[in-house]
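Beneath this line is the structure, given in structure tokens, with notes to follow.
On to chain A.
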Amino acid sequence: MEKITADVVIVGAGGAGLRAAIAIAESDPDLDVALISKVYPMRSHTCAAEGGAAGVKGADDSLENHFHDTVSGGDWLCDQEVVEYFVNQAPRELVQLEHWGCPWSREDDGSVAVRPFGGMKKKRTWYAADKSGFHILHTLFQTSLQFPTIKRFDEYFALELLHKNGKCRGVVAMEMRSGRFFSFQSSVVIMATGGGGQCFPFTTNGAIKTGDGMAMAYRAGVPLKDMEFVQYHPTGLPGTGILLTEGCRGEGGILVNKDGRRYLQDYGMGPETPVGEPVLKTMELGPRDRLSQAFWHEQKKGNTVETPWGDCVLLDMRHLGEKKINERLPLVRELASSYVGHDPVTDPVPVRPVIHFMMGGIDSNLNGETPMPGLFAIGETACSGLHGANRLGSNSLTDLLVSGRRSAERAAEYARKAGEIPEDPAMTAQSEDVVTAIRELLQQSGGGESIAGIRREMKSTLEEGAGIYRDEEGTLKACEKIAELRGRYGKIEVHDKSNVFNTDLQQALELRNLLDIAETVAEASLERRESRGAHQRLDHVERDDEHFLKHSLAYRQPDGRPRIDWLDVTITRSKPGVRDYSGGKSE
Partner candidate 1 sequence: MSRQPYVRPVSKTTWYMRNGRYRKYMLREVTCLLVGVYCFLTIWALAALAAGADTWNGFLASQQNTVMVVFHAFALVYFLIYQAFDWFKLAPKAMPVQLGEKKLPDRYIIIAHYVAWAFVSLFVFWLTGVI
Partner candidate 2 sequence: MAIAKKAFVWGLFAAGGTVTAFVFPVLIALFLIVALGIVPEGLRFENIYAFATNWVGKTALFIVISLSLWHAAHRLRVVFHDFGVRMDNAVANAVYLVALIGTVLTAFYLYKI
């Protein structure tokens, strides 16, 4: 096995990983950065983000406003010092991106334009048409090309963290094209591997979002925080899960059930507003979680429409007319026509809630530090306490930048202090063990389990047991089932034996990661016996600040099952209050 040493290893080259890499390269050209990614950087799922990135801009807005929107949006589960830092740094980071060439949309006077977004009191979402994440990612990637100290390892699949005496010491990865293994040894690893929406059946997340970084950290003994908080987006296309932006409803699209009734009025989001005249915070412009929950009730009542892709409700935009749709929602028209064969100009489009974002992740703080010295975590894979129980739309893209830069500063400092990476046979041995396990996985046969089969079962288990609404019985069942699937995973067979670009093996390894995090989602959902933000329990419908104004922490036990512990939330200025559910709090 080849050994590669670097001062800082970054796993993940999405928005967060790239931002961190640039920050290190800019601040200290003496530090070598190894940037590992399982796909070419511009394929990272940051490219799929449409809406935009939030940061206070303009005289009528204030950092205070952004702070309060975020904290109440997160149902007070946010760590407030993190939010404070975040809202402070957000504008600066977004301007930085502008200086690097991001093609932000503009106002008449040539300044960067901002748009309104759900849950944000003021217009503060910076956007680049309906491809904000795409442009952010490409700007960062292209900017990173000027730094010779960033050494990229594209299409290297990270497998396992290396650690010794509780300290992080690197990571083992496999080069996809050759099947060769590499031991990246370093005193600092920044984990930036994105979310894990692929553990659910319907998701806006790409195939690569398999929670690898979370699982690696979890197996290395680092807890996963707030895993029960998973955000649904109410209007995804059935089948593919492709996102139809909130803009559809912002422009005046309405949601109806099979009887043509605007059912949202039955779930506390009324009174019904006139068609084509959307009113902020009511009906279709209610919050994401509420809309998704209303779908669930309609489905239970049998009011949903049966489609080839399962139960749906209808997003009706016909009254907007062809001209407006072409002008404001061209991508939506293209996506809906192409993927479900319904042109919004002439047909209502079937939609359903789809998994969108994981608030939870590797336990980290303001600086991206995790409980394991030397291991940092940023972006969607981390849970710094910024998003609390429910992320506000457009806070995530900004977080990639803010947490990326901040953790890079700290990581650089840590690396400089740690100095030379010593030759350590124990690390090489640890790496060898990882490889041996994979070789064994490749060899084993005859177990009779298939990767796709277990994956399907896992997905439907989570959807049923830890979906939009949860209860004791369902989550318990999900926990058992996933533990069982984890057992059966031992009997899978990897048919592809090639060393070259073995995607069969990759999918097997990703499935293992998904199972690990799926189990923490189910287990944390079971233990949080209250309803808060994206976590709604039918058997505990109220928020319970007395017992659960706490982060959950999932630790992996020796038998592989998670143990849930609790951690206090940092509250500085904003005491828990009523989250105004009459609308608009969530994005």
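Some observations on this one:
Everything below uses one rule, namely that a contact is a pair of C-beta atoms (placed from the backbone, for glycine too) under 8 Å apart; a residue touches a chain by one contact, two chains touch by 3 or more; residues count from 1.
Selection rule, in plain terms: all candidates are chains of the complex that A comes from, given by their letters.
Fair warning: this is a prediction, and the values are worked out from it, not measured in the lab.
Candidate 1 is the partner touching chain A in this complex, chosen from 1 or 2.
The touching residues of chain A, when paired with candidate 1 in their complex, are 177-179, 498-500.
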